[in-house]
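Missing here: one protein chain of the complex. Every other protein chain is in place.
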Amino acid sequence: MSAAQWRRAMNSSAAAGAAAARRPTDLHAVAPATHGTPSPTGSGLWPWLRNALRAVRVRHVVVLACLLVYPFVASPFFTFQIGAQSLALGLIALSLTFLGGYGGMVSLAQMTVAGFAAYMLAIFGTSSNTGISLGWPWWLALVVAIALATVFAAAIGWLSVRTEGIYTIMITLAVGVAFFYLAQQNYTVFNGFQGFSRIAPPTLFGHDLHEPMPFYFIVLACALAGYWFVKYLIHAPFGVALQGIRDNPRRMQALGFDVTAHRVAAYAVTGFIAAVGGVLLVWYNGRISPGTVGTGAMINILIIAVLGGMKHPIGAFIGAIVFVLLQNFAIDLVDRERFNLVIGGVFLAIVLFSPDGLLGLWQFLRTRLAGRITNRGPGRIHQRQRRSET
Amino acid sequence: MSRASGVFVRSIVGAATLMAMGGFAQAQETLKVGLLATLEGPFAAPGQDSMRGADLALKQRNGMAGGKKIEFVKVSSDATPDKAVNATRKAVEQDKVQVMIGPLSGDEGIAVKNYAKTQPGITFINGSSGAQAATLTDPAPNFYRFNTEGAQWMVGLGEHALGKGYKKVFLIAEDYGFPYSQVQGFMASYCAKGGKVVDKAWVPLGTKDYASVIAKVPKDIDALLVVLGGSDAVNFLTQYEQAGGDKPMIGGSITVDQTVLNFKGKRRESLLGTASAGPMADSIDTAEWKKFVADYKANFKDGFPSPSLFAYLYYINTKAALDALDAVKGDLSNGQKAYREALQKTNFKGPAGVVKIDSNRNGVGDTYITEVAKAPDGSFYNKVVKTVPDVSQTLGLSKAEFDKMGLGTRDVPDCRK
Partner (left out) sequence: MNRRRWVPWLVFGLPVLVFSVWAIADNASLYFKTLLNGLTLASLYFLVASGFTLVFGLMRNVNLAHGSLYLIGAYVGWMVGERTGSWVLAVIAGFLAAAILGLLMQVLIFRHMQGQDLRQTLVTIGLSIVLADLALWAWGAEIYTFDPPSWIYGSTTLPLVNKFPTYRIFVFIASIVIGVGLWLLLARTRVGMMIRAGVDDRGMLAASGVNVQRVFALTFAIGAGLAGLAGVVGGTALSVSPGEDTRYLLASLVVVIVGGMGSVVGAAIGALLIGLAEQFGLAYAPTYSVVFTFVIMVVALAFKPRGLMGKRIV
């Protein structure tokens, strides 16, 4: 059974209704595409682009416009510390959202992969520690760092995929902590407790990327690229197979898919995304030290992903914005010492009452505020019909 | 569908307006001074005390300096450099402080110093960070440290140890920057005068179980040099006693300080007599120190029995910052040029000695050699036995000798034989 046939089977009303009731994976974009036109059997950029453009809604345009206009209306602090940082963290959380929400493997080691890429960039590029840094040109160091981090992510994946789903959190947490201790104790490669400082972003086309506005646009470009890449993946054969593996690995194995290979590949792909996020983060901070990859940071990424909602890629960025705002301004609102309590409490509340995060809350509010909805897609209608029957 | 998208668009516009509003600067009358300390996580107690020290400096001048009302903008970190820089950036760029005081820990200090270079118009004054590199390597012209640093805090302890007959010591210390500096400060004079540090056991940060390290202690040494902090120090001391160890100990500046001596539990008599050194001690016998302690106790009922190291360090740095504001009558114009000149000329009698800085904007001050003693009420405190005046960053060596030695690391300095 080819992946395209599998996708059609998944999108037919009966299957979609049952699936939507449990996991509504972006039906808005999918439904018009498959109902309006015959399903694309061939792969190709132009047909895909046509279908993607069909799925563009007003809200997409509004959000994009806001993002582009934002640095011009907000202060440099807001552009840099709030805007750019949220987008970079959001990118790392996006890798977790894809891996956890669509792959079913919640890995706490995404921050570790990002930190590893950052360390590699510091080691191969220029930093304050001339004894260790090799001083390669920035683009070469960048490519090497991301490549190595992707390999590292695949290795972590290989280690954790042979066990069942719930083990993944434990194992990736342990691997992340192991890397933290290695970075802290090793002075020859990782420069131990001090880490590397003075890691400056390059000057691109005459714009020093350390200035708030150019840096924001680079981060925005990467974040948008990552977001669209993930959205593409979700509907691509690979992503669809991954979701199938999430739902029922045994059946997929029986159908002939190599479950382990798909999972490891998912780790590698998300590792790549996290590595890009890590590079952006190290340029933002200008430094890397073990503290950046400690348990606190690893759990923060999980908090961000869950906060926003793991059902849709945009959740990662929403969670990141809320998290960064809380981090910066909670001290002005609440007793500064109790910041951890606030963030932990919010996280707990979200997981207990709205497991789909802020996005789930938003969906709930939207259905309430906007009244009766007519054509939401096959899944919702089925739900309404079922409810009116009982 | 249109209603739903309308709700969506309205909320997006609302959110955007909110964000943009926050970006606009607000002009203030009072003078804002940023204050950064570690208020999150396990290091919250020293952080709280450091805020008390800064608050005391402001209270003593009724909240005014340079003819203006001073408003502290307090920001917090969690002892990681990333968070420290983020918090500093918020205070400087968002809250628009003119002077920034902080941070608390060593590595945060280096990160803030690097950030200071990107903000030449703001003056950064240290809190209690004691890393040598913050002023020795690649200094920032607008970063001032009125306190002495980790290596300076141990100058003189080496001679004191030799005086007590400890010719061979074994080192147990945590494996990171601050202990490296402390050990260098101790060894600079100890080795020169004939002492031997037989071996160094660098334990990873966060080690709780010292049993195996204790097992490695050689039998033929005279004393143990222990440079551990906080709970690690308490653990080590308890375990050493339980393992039947009986060698006398020499402690680093945070090994037998207030936070350790105040641990909740039975006081172990084996602590008595432990020598240590630092920029201050609980029992300095001068009028200035006694006044400082009395003021601290009167103003902060929820504080420690005696001001801690962090309260003292933040106090002198804040006082220096505010005194200089008085000297220039609040004039921070022209890139704060006059203010910085006033800072460089700082010279006042602080609670624990004269406060002044060298040409590298690093503090030159007194180091106190102490021993742990028991007060009449049964609590433990550090009794001053000797004062070493005017310790500079070259640790009593000539500049050429010090440059040859370099900054402290795991293997530098070395005097095994």
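In this document, chain identifiers A and B correspond to the written order of the chains, with residue numbering beginning at 1 in each.
By definition in this document, contacts are C-beta pairs under 8 Å (C-beta built on N, C-alpha and C of every residue); 3 or more make two chains touch, one makes a residue touch a chain.
All values reported here derive from a predicted model rather than from experimental measurement.
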The listed residue (B:Gln239, B:Thr286, B:Thr387 or B:Thr409) that touches the chain absent from the view is B:Gln239
Out of A:Ile123, A:Ile146 or A:Leu173, point to the residue that touches the absent chain in the complete complex.
A:Leu173
Please pick, from B:Lys69, B:Lys193, B:Lys208 or B:Lys345, the residue that touches the omitted chain in the full complex.
B:Lys208
Give me the subunit A residues in contact with the hidden chain, please.
106, 159-160, 162-163, 165-167, 169-171, 173-175, 177-178, 181-182, 185-186, 295, 299, 302, 306, 337-338, 340-341, 343-345, 347-348, 351-352, 355
Where does subunit B touch the missing chain, residue by residue?
41-45, 175, 201-204, 206-209, 211-213, 215-216, 230-231, 234-235, 238-239, 242-244, 259-260, 262-266
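Basically, only the chains that are shown with their structure count from here on.
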Can you work out the whole-Å distance between the CA centroids of subunit A and subunit B?
39
Per the touch rule, the subunit B residues reaching subunit A in their complex are 1, 3-5, 7-9, 12, 16, 19-20, 22-25, 39-41, 44, 48, 74-76, 78-83, 85-86, 89-90, 93-94, 107, 110-111, 114-115, 138, 175-177, 204-205, 410
Within the complex, subunit B is touched by subunit A residues 57-59, 62-63, 66, 70, 73-78, 80-82, 85, 128, 181, 184-185, 187, 192-195, 197-198, 285-287, 289, 291-292, 294, 296, 327-328, 331, 336-337, 339-340, 366, 369-371, 373-375
